[in-house]
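This report refers to the structure that appears directly beneath it.
For this depiction, one protein chain was excluded, whereas all remaining protein chains were kept in their positions.
Order of writing sets the labels: A, B and C. Residues in every chain begin at 1.
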Amino acid sequence: MSEQHHTASEADDDGPAGACEDGRHGYMSEKSKYLTRLRRVEGQVRGIHRMVDEDVYCIDILTQISALQSALENVGLALLDDHLRHCVAHAMESGGEDAEAKLQEASAAIRRLVKS
Amino acid sequence: MSEQHHTASEADDDGPAGACEDGRHGYMSEKSKYLTRLRRVEGQVRGIHRMVDEDVYCIDILTQISALQSALENVGLALLDDHLRHCVAHAMESGGEDAEAKLQEASAAIRRLVKS
Amino acid sequence: MSEQHHTASEADDDGPAGACEDGRHGYMSEKSKYLTRLRRVEGQVRGIHRMVDEDVYCIDILTQISALQSALENVGLALLDDHLRHCVAHAMESGGEDAEAKLQEASAAIRRLVKS
Partner (left out) sequence: MSEQHHTASEADDDGPAGACEDGRHGYMSEKSKYLTRLRRVEGQVRGIHRMVDEDVYCIDILTQISALQSALENVGLALLDDHLRHCVAHAMESGGEDAEAKLQEASAAIRRLVKS
């Protein structure tokens, strides 16, 4: 997966589009909380893998997939809330082009979460 | 996770609610395909974990979360399709109470997928 | 909108893809129930139109939009349940090509509901 996250905005780590004004992302203060939640999500995926491997009934697997989707959605929503509170808020305070870029980016991310 | 998937319907593995008529679940013929897809999903989760750990920009993490949700949805939809084609189809052919139980169960699973 | 619902499958109303075996769709027995729910949905849309017209606060409008989406989803899920119970069940009982066509069609409809 590591190759998949080298996206355009990550690349220019010092530019306005790929970082907060102060170079610190919104989730940083609670990084360990996110890491713990993602470990749990990883455990859920492994649990589903095991269920398929052990021929568990389809409907029970689907129930776990729905639970996993809900957990992932919550991680995404928490990250987005942190992003609005920090990166977007900072950009809005300084105003100008960066504020507009950050807003467009946030709206596009919200759209992807709603549509996925 | 293993403790989480011991649900009611899995328990009665020989009863009508937790198994297909013939005791074989719909996804079995393509089990290795599902296991491969779930390994890939697990890799995606680990990739997101690494992104948070390496302080990657929030929006790029959100993009990967949306991609992961889409991949998971596709696994769920494929499992459901297999379930309708096998377990539900068998139950409908034999008719009666089991057909009704299987339909209610499938509709509830579809509802959870749509709502999650 | 009337022109929008003249789709391919509706056109061949007497063929296997656009109708149940017996020419009666799953929702027919409860047609008036669906008509009532759709009238209520129409009222909800008009309510949202009025809110925008009266300059109601954005967040309150968004709350009504979420409620409307949920109501619509429930109509879709009920229609799908009826469809599985009637059209798909009939096709499965007679088996063959039509059963396969109906299953593919139902899976595609479930996918659209999950993805939208």
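Everything below uses one rule, namely that a contact is a pair of C-beta atoms (placed from the backbone, for glycine too) under 8 Å apart; a residue touches a chain by one contact, two chains touch by 3 or more.
Note that this is a predicted model, so its numbers are computed, not measured.
Remark: the omitted chain is touched by one listed residue; of A:28, A:71 or A:89 this is A:89.
Considering A:30, A:55, A:73 or A:98, the position touching the chain not shown turns out to be A:73 (whole complex).
Where subunit C meets the missing chain, the touching residues are 1-2, 4-5, 7, 9-10, 13, 18-19, 25-28, 31, 34-35, 38-39, 41-53, 55-70, 72-73, 75-76, 79-80, 82-83, 87, 105-106, 109, 112-113, 115-116.
Considering the complete assembly, subunit A touches the hidden chain via residues 73, 76-77, 80-81, 84-85, 88-89, 92-93, 99, 103, 106-107, 110-111, 113-115.
Basically, only the chains that are shown with their structure count from here on.
Residues of subunit C in contact with at least two other chains: 115.
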